[in-house]
Every structure is written in C-alpha cells, then in structure tokens.
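All protein chains but one are shown at their positions in the complex.
The chains carry the letters A and B, assigned in the order they are written, with residues numbered from 1 in each.
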Amino acid sequence: MSANLQLNDEGKLKHFLTIDGFSREMLNEILDTATSFAGMSEHQVKKVPLLRGKTIVNLFFENSTRTRTTFELAATRLSADVLNINIATSATSKGESLLDTIRNLEAMHVDMFVVRHGISGAAQFIAENCAPHISVINAGDGQHAHPTQAMLDMFTIRQHKQDFSRLKVAIIGDILHSRVARSQIQALNTLGAEEVRVIAPKTLLPAHIEKLGVTPFHDMKAGLADIDVIIMLRLQKERMNSSLLPSESEYFKCFGLTEDKVRLAKPDAIVMHPGPINRGVEIESSVADGAQSVILEQVSNGIAVRMAVMSMAMQSTGGGA
Amino acid sequence: MSANLQLNDEGKLKHFLTIDGFSREMLNEILDTATSFAGMSEHQVKKVPLLRGKTIVNLFFENSTRTRTTFELAATRLSADVLNINIATSATSKGESLLDTIRNLEAMHVDMFVVRHGISGAAQFIAENCAPHISVINAGDGQHAHPTQAMLDMFTIRQHKQDFSRLKVAIIGDILHSRVARSQIQALNTLGAEEVRVIAPKTLLPAHIEKLGVTPFHDMKAGLADIDVIIMLRLQKERMNSSLLPSESEYFKCFGLTEDKVRLAKPDAIVMHPGPINRGVEIESSVADGAQSVILEQVSNGIAVRMAVMSMAMQSTGGGA
Partner (left out) sequence: MSANLQLNDEGKLKHFLTIDGFSREMLNEILDTATSFAGMSEHQVKKVPLLRGKTIVNLFFENSTRTRTTFELAATRLSADVLNINIATSATSKGESLLDTIRNLEAMHVDMFVVRHGISGAAQFIAENCAPHISVINAGDGQHAHPTQAMLDMFTIRQHKQDFSRLKVAIIGDILHSRVARSQIQALNTLGAEEVRVIAPKTLLPAHIEKLGVTPFHDMKAGLADIDVIIMLRLQKERMNSSLLPSESEYFKCFGLTEDKVRLAKPDAIVMHPGPINRGVEIESSVADGAQSVILEQVSNGIAVRMAVMSMAMQSTGGGA
C-alpha cells in the first residue's frame, strides 16, 4: 500500500494504518510529538484540551482490554470523548455489514475510529471507505500490522540508544504470525537501523523473510551476538500446541530469553516485549524484571505515542483545537 | 395513557415515554429545539455545557449497542455524565426487583433514566414510580413505543417536505410487532399528515389497525401510489422463520423495496428505515444507498433529536444550567 491513503493533500498524517510507506521524517515527527506528551504524565493534571469535543470510537472487533485501555487513556488525556464499541458482542450480530456500521457511526459525526480487527487489511478497508473528515488508527489487524505498537517500541529504543544508524536489533519468536514484528521491521528499516535480525524456528518464519530487509537466524547464540536491542514476541497459546512447535519447554530451551542468553548480546543491550508476557514461556522472569528490561517503559511510552498519533491525525482533518 | 404523566405542572416536557397524548405544539417544539442542535455537528467543538454535572443513566434491560450509542453521544454532547448499566448481564441477576434497582439509582442522585426494556409499558412504570426530580426517556419498550425514533423520523421528513398537511406516508413491513411503527403513526397523525398507510401481509397487521388512523394495504402497487414518504421497517430475524411469513425470498418479492417499487411512489418520495437494515431482505441495496434514501440522515438527526428531548426534559425538572 502506498502511503498516500495515510496522508492528506498537504502530506500530513491522516490515517495511521501501517508503517509501510511512511518516510523517516514522518516517523521522526511522530516520535518528536510523543516526546512532548511523555513529560505530561508527571504533571498534576495529566490532560490537555487538544481534542475537546471530539468523539473517538474504539471499534473493537476483537477483545483486547489492554490495547483498548491505552487508547482510551490517550484519548481522555487529550480531552476527547471516547465511545467504546465491542462489535464482537454486538452490532454485526444483528446482521449489519461492516460498511453499514461505519456509515452509521459516521452519520453520528464521530471524528476517529480506532480499529482492532482479526482480519488483515480491515483498518485500511475502513479508511478507504469512510467519510473524509474521519481518521482511522489501526490498533492491530490480523497478522498484518500494529503500527502504534511499533512506534512506541521505536520511541523506547530512541530514548535509550538515540541514533538508529548504529543499532543492531534482534526480533525473536513467532515472526510468522506477528503483526507486531512486521510493523517493527518496517519502522526499524525506515529509521535506518544498521541491522535487523529475526530469530525463530523455521516453522515460525515466513518464506523469503529476507525481502523485508532482515537477516534470519535459527539459533540464539549466533543471532544475539553483538545485538543492541532484543525484542521478544509473545508466544500465542494457540501456537504452543500446534504442529509448528516442539513442546513448550523445548521452545523455551531454544528460544526463551534467559539471563545466559542476554549475555550473548552487548552488555548494554535493552530487552523489550510488547506484553502481556508469558513468564517462563518466552522470557525468564529474572530477565523481564531485570536491569536491562525496558518492558514497562514501553507501556508508558504507549500512551504518549498514541496521544501523538491521535492529535496529529486529527489536526490534519481539520480537527483539534 | 394521558400526556399528563409526561408533562410537569406547567405543561413542560418531563418524561418522554410515548407520542400518544402529546399536542402538535409539543412535537413541533421538540423538532424546533432539535434544529438548533443539528447544526452543532459541524462545529469544531461539538459540545454545549447545558447538562454539565447531570448524571444520565442508560438503563438497558435489552442489548442495543446502536441505540445506547446515540443516547450516550447525545448526553456527552450536552456535557452530562453517562452511566451505562446493562441489566441483562447484572443487577437483577442478584434477584433485586426493578423497583429496588430504580430506588437505589435514585438514591445516588442521578437525574435521568434512558430505559430500554423488552416489556411494553416498562418505561411508563418507571416514570410512575420514580422520584419527582428524575426524567425518564423511553428508548424502546416491547412492542409499545420508541418515541425518539419516531421524532427523528419526523425531523427528517420535515427537513425534506416541510409541511406535513399535504403528505401521504406509507409504513411497510411488520407493523404487528413494531414499536417504531406505533410511534410513527401517532406522530404523523398528531402532526397532521394527510394520509398514513400501512402496507403489510395480513399476518403482520394488527386487527382493527384502522382505529390508529391508518389505511391498511396488502399490496405494494396500490399502497405506494402517490406516496411522498416511504418508511420501511426492519424484518426481525425471529419473524422470518415463523409461520407469520412465507419464505424470506417470497416476502422480499411481495414487500421488499426495490427500485421498481420506489417508482410506484411520487418521483420525489424519500425512503426511510430505522436501521439496522437487512440488505436484500426488506430493502434492495441500490435503494438503501440510492438518491432517494435518507437513511443516514435519520441517524444524524437522531443525535440532535435526543439532545433536544434530553435537554427539554431536564430543564422542566429544574435541571440544566
């Protein structure tokens, strides 16, 4: 997909659907905007009136309390009104089509859709089909993209490592099914990381993964050598019992992140995970809670990055105060 | 029911339970008030502080994301605080009576109940039994009434046709089970429509329907002749397989709204539907999306009409700023 759909006529951010197609400048603008929001959490009153009177709809076709919560908090701190709609349990159960649901919400003069959907491309479909004054933010669609997750990861990396151009980053785990990994790889390459590696068993790596601009490894020892940033992926329960994996303990032995494995990377490497973590499945507790872990910083940064994306997108559609 | 319960001592709107018993003046006052809110959707900040500090409870004994959403948006844009209570899944499951639930919420000093209930008369029962400072809005009770839906329909008709006195309106579908149809018929007659027709198979028309001030038809060709406003009703799934209906395709053939059927009405007739629509069941997609359809305008107008009813009711109980 070209970035055009995501930008307005003046090249400003309008939708945020995928990292793919954005320029390094745009990603940096998002990170810079997020920096200004990151400091706000320490204030007595953690709100700005930027989006007062705007209506943001959390349109969740998949349950995700965690993601919904971060978007709801970000919107509230921008003073927007939030409408939570859980489609899994409602609307389309009356047989209404997705497009009719969208048309109806548009007619209620809402300003933004934050979309979570089990099908790849759903957020883009909505962006292509919704009214021009509405912004769409992808909060995870199938195995396709989770761009705000990737940007909060970039924000966290930048806080610790500043310059991307000298960084070697390893993403470890179920690359095959991970929308997070796809968005991270695109963001890291756009921001000019020196090297992006993926480490996974062959069954959890897509074919031709090199085309995404990564170097595949099937072995932690080789893959972690000289690495600055270790990004673990969550192992979905449904994979654990599938034929794609050996037993859970076998997986942990090969690809779980232990203190010993962390020592294979650079001494000042940071450890990241999008959460929620499976302690003892893909990551050892002492690593998750250890000095090199920045997992909780990622969560904090998620609010600031989402505030940045929401306020930038709303300003480009003529919204914002 | 007399209108007395719905008016305060000064004849102002206090509850909004049914169209039945309201004067033409009151309905026009609601429509005029809604007009002032309808323009607000275009503003940068879509909020007015009219009901700031008021607590509005969405008391839903039946699930209806769509209706709940419109009331929540209307309340939020009046700056009220909204409390969503889904009784289907909570409260009375502990065996508490409806009256005790109401008494408890009253004691929490809430200001308004928006009630959705599967039993006809539930909203009136609550209005009769709640504290004098509380307003009750009926958001649909059994097969009895859905007065805000009827008023948003009247608002939409007035936008397009101005004068009711020269209008011929046809309501088509499952009249027998439709609270929407009952409220529409009362509103159209109160506002002085020239003729109100209902078109349905005999099994979906109540006996003695003429007493409501309508002319029954069992045939679209005759029924649609010379019509200014076509109002389709939603065909509930549970009817489709009942003995009241032939097959779904047979029903569509006889009573579904197609482009050909629309041509039976006046050339400038408008097509309405309360939503959510069943494409291909009671209405053809090309008609729902066609030039004569005002279905999405109905949705937009729903917010303005609900803001009007809520603010008028609250002002009469001494609320409002």
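FYI, a contact is a pair of C-beta atoms (placed from the backbone, for glycine too) under 8 Å apart; a residue touches a chain by one contact, two chains touch by 3 or more.
Please read these numbers as outputs of a predicted model, since none were measured by experiment.
Touching the missing chain, out of A:L17, A:I85, A:A107 or A:I277, is residue A:I277. Between the chain not shown and the residues A:T69, A:Q162 or A:S286, the one that touches is A:T69. In the full complex, chain A makes contact with the omitted chain through residues 41, 43-47, 63, 65-66, 69-70, 72-73, 76, 237, 275-279, 296-297, 299-300, 302-303. Those residues of chain B that touch the chain absent from the view are 52-55, 81, 83, 85-86, 90-91, 94-97, 100, 103-110, 319, 321.
Operating definition for what follows: only the chains that are shown with their structure count from here on.
Chains compared, chain A against chain B: the Cα-based superposition rotates one onto the other by 120 degrees, nearest 5.
Averaged Cα coordinates give chain A a centre that lies 41 Å from the centre of chain B.
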